[in-house]
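Take a look at chain A:
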Amino acid sequence: MDSFIVISLIKAAVVFAALMATLLYLQWVERKVIAHIQVRPGPYRVGPHGLLQPIADVIKLMTKEDLIPPYVNKPLYLAAPFIAMTMALLSISVIPFGPTIEVAGYKTFMQLTDLNIGVLFVLAVSSMGVYGIALAGWSSNNKYALLGGLRSSAQMISYELPLSLAIAAPLLISNTLSLRELVERQAGSILDWNVLHGPFPQILSFLIFLIAGFAETNRVPFDLPEAENELVAGFHVEYSSMKFASFFMAEYANMITVSSMAVLLFLGGWVAPWPARYGSSLVPVAMFAGAGVVALYHGMHPGHRRDRRTLPVFGAAFLAMAAVFLLPAVQAWLLPLFWFCAKTGSVLFTFMWVRGTLPRLRYDQLMGFTWKFLFPVAFANLLATGFLVAWFG
Partner candidate 1 sequence: MQLWLIPVLPLAGFLINGLFGRRFSKGAVNAVAIGSVALSFAWVLKTILALSPLAGAYSEHYFTWIRSGIVNIGCDLAVDRLTIVMLLVVTGVGAVIHVYSIGYMAHEGGYYRFFAFLNLFMFFMLVLVLASNYLVMFVGWEGVGLCSYLLIGFYFDKKFATDAGNKAFIVNRIGDFGFSLAMFYMVKNFGSLDFATVFKQAPGAPEATLTIIGLLLMLGACGKSAQLPLYVWLPDAMAGPTPVSALIHAATMVTAGVYMTARSWAIYAHAPAAAETVAIIGIATAFFAATIGLAQNDIKKVFAYSTVSQLGYMFLGVGCGAFSAGIYHLVTHAFFKALLFLGAGSVIHALSGEQDLRNMGGLRKKTPWTFWTMMCAAVAIAGVPPFAGFFSKDAILLAAHHYAPWMYWLGTITAGMTAFYVFRAMFLAFFGEYRGHEHPHESPPVMLVPLAVLALLSIGGGFALNVPEFLGTAGGEEDRALMAISTAAGVMGIALAWLMYVAKPGMADSFAASMRGLYTLVYNKYFVDEIYGAAVVNPLVGGSRAVLWKGVDVGLIDGAANGVGARARNIGSVLRLMQSGNIRSYATWVLFGSVVLIVALGIAGGLR
Partner candidate 2 sequence: MDVILFLIFAMIAVVCAINVVVQTHPISSAISLVGVMGSLAVLYLLLGAEFIAAAQVIVYAGAIMVLFVFVIMLLNAGAESKHGRSLVAQLLGAPLLVALLGLLAYFVERLYPRGVSVRFGGFTHGTPLDIGRALFTTYLLPFEATSILILIAIVGAIVLAWKEID
């Protein structure tokens, strides 16, 4: 009993810290990615390659004046960012990052808690997320904010349907609602992942899930609630300081949730693309080593003066990481974690990539797209999967 509580607390602390750090740096990564897509360097001033930029942003936001406009509905105005943030973080608690591990004699899951209705839990929590935005829009007592809130609630209700339907299809194949079992049933090689699984590959529902996920997280090209050029920022126009930051963090946390759900449902979770006996365990080593070598090489021939010191440091760190991955003692939990993070990172990169590529939709296009195209296709896909499962299962 006691050890359970202690382990849970430790795990919660670790996950929370890691999540916060990720949230901080995810924004840096996104700014960098967008910048490179648009052929510009992005943040570069604060710290090497702008690496300290997030810290600076946090300091800036925390020290800013927290302005509460006089005409807002105060309780809800204050509650809205809190709700948004809470709901965004809550779903992380059921997401598994790896298999059972043994640390100092204690066996535990690399997961805060394993629910046998994990998928439903994530759906439930994410469906509550809309309150944050809707209430923020309404309580601000501002027409732009109200419009943003209205748009977001309509959009999120609408896109939840294809999202749920797209989730249902792989669930039919795996026949479980527990996220952990879901991954365990995709174990093996890349061909066992739901996205490519057996007689009924779920490519279609994977794409639908991704598209609906963009909409659920209010990302480009579906970011109408905060369309800055018509609604001057939408639902959070009246927010400043840490409250504003909360909405931002909630959005990124939601992105992470959606990405990890995509990975768990379709891409096999922490399972390597091919079995370790064919050398999949060497992939991270090779990657880190390659990155280290490249960094070292650029450190020898620096583009900037400062890089002469920073790049070799990073190169050395990467090489050290590669070495760590070779240690058998940590391989058991580090490898799954690596694969999970790699896959989630790839999906997150897709998010950024899309943002840097696609223009924003018009509102009627947005609604028409989900109701007239996405929903029927998701439905047809679910039906087909159901029939195939009944036929072959």
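A quick word on the picks: all candidates are chains of the complex that A comes from, given by their letters.
Couple of notes before you dig in:
Note that contacts are C-beta pairs under 8 Å (C-beta built on N, C-alpha and C of every residue); 3 or more make two chains touch, one makes a residue touch a chain; residues count from 1.
Just so it is clear, the structure is predicted and the values come from calculations on it, not from any experiment.
Candidate 2 is the one that touches chain A in this complex, out of the options 1 or 2.
Within the complex, the chain A residues that touch candidate 2 are 73, 76, 79, 116-117, 120-121, 123-125, 127-128, 130-131, 134-135, 137-138, 146, 149-150, 153-154, 156-157, 160, 177.
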